[in-house]
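Note that this complex is displayed minus one protein chain, with the remaining chains in position.
Showing chain A:
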Amino acid sequence: MAKAGDKSGTKGKKGLKRKATAEEPQEAAVAEDGATESGVQPPKTAAFPPGFSISEIKNKQRRHLMFTRWKQQQRKEKLAIKKKLKKEREALGDKAPPKPIPKTIDNQRVHDETIVDPNDEEVAYDEATDEFASYFNRQTSPKILITTSDRPHGRTVRLCEQLSTVIPNSHVYYRRGLALKKIIPQCISRDFTDLIVINEDRKTPNGLILSHLPSGPTAHFKMSSVRLRKEIKRRGKDPTEHVPEIILNNFTTRLGHSVGRMFASLFPHNPQFIGRQVATFHNQRDYIFFRFHRYIFKSEKKVGIQELGPRFTLKLRSLQKGTFDSKYGEYEWVHKVCALFFEEPFISFQKYRMRRKLCTLSFECLYLMFLTSTSLKEPISDKVFGSDD
């Protein structure tokens, strides 16, 4: 019986004591031979050996019971403390100290020294002489080649097609057993500026390699949460041929800058506002969320958005200097799993407390708030990273 085994060394928890004291007289009568006097009471603190915990009870039902009892007690205590605090606050009224702010990961972030200062001239010089300078100086316009890993399946193929509608001036080619290192010189000779390779595993796309072509860096991403157009609920009609605007959020560190510039160089420089389409790369804790929306301003403050187009999440695995050469290329940054608990996310940094509230909202709400915060007078493209227009 469950109750009979009660005495076998359970710790003297308060909850247990109530039952124990009720049972002890009976137990004592059973345990002690010949102790018939009901006046003899064993000591209130029952004989539980020190350091005993509920997890040492062998009987599962009993253990579960002990645990639930303990948990209820804990909850009661917590509620009591809360009530007491609340009472104290009410008693103090106006003089009560302000409520403490809960700690979140974003709150507790240590300042990252690699965050780029907008006025930093060394970084500006670096960016003026790097591989994307010709794009940002309007000397080249992007031409993208989208392909996949060898012999792709349906989902990947459809994702490529949808991506090519999102990215203007892009071409999809079916990959059939040709090495990337052989593809790259051919692309360069045909004036392509970027190469996107979507890697597929077990019929789902799971990786993205973005290589800037003449000599530029190659970024390798892990892709997850891929949603094709028909899987997106309440979506709008298919995107038009207009050049979309781009929004790049939270690419604040030096590595984030490089990656952000890579994304920016995929799209032509002159967005067509008539199309009211916008592609967003939102970075949060090193996950880059890609969304494609169509917006409409209903009034100065109110914006309606419709999600079109595919949606996916990227995480940077490595940034390699030079075109795709995973074996002999030099890496500018490699994601190292063992080093993860030493350093916080590398691409972004959010220092404001208020942002933690935005994080809990859905992406659409965040987006709406972002859009409404800008007035109609300034074109949205000023929010584009680097304000290159």
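Side notes on the structure shown:
In the analysis below, a contact is a pair of C-beta atoms (placed from the backbone, for glycine too) under 8 Å apart; a residue touches a chain by one contact, two chains touch by 3 or more; residues count from 1.
The rule is simple: contacts and distances are computed from a predicted model.
A chain of the complex is left out here; the name its UniProt entry carries, from "WD repeat-containing protein 74", "GATOR2 complex protein WDR24", "Presenilin" or "Auxin-responsive protein", is "WD repeat-containing protein 74". From the set A:R69, A:H220, A:R254 or A:H293, the residue in touch with the chain omitted from the display is A:R254, counting the whole complex. Among A:L65, A:V123 or A:V157, the one in contact with the hidden chain is A:V123. When the omitted chain is restored, the residue from A:E161, A:D286 or A:E332 that touches it is A:E332. Think of the hidden chain as still there; on chain A it touches residues 113-114, 120, 122-123, 125-126, 129, 254, 321, 327-334, 336, 338-339, 342-343.
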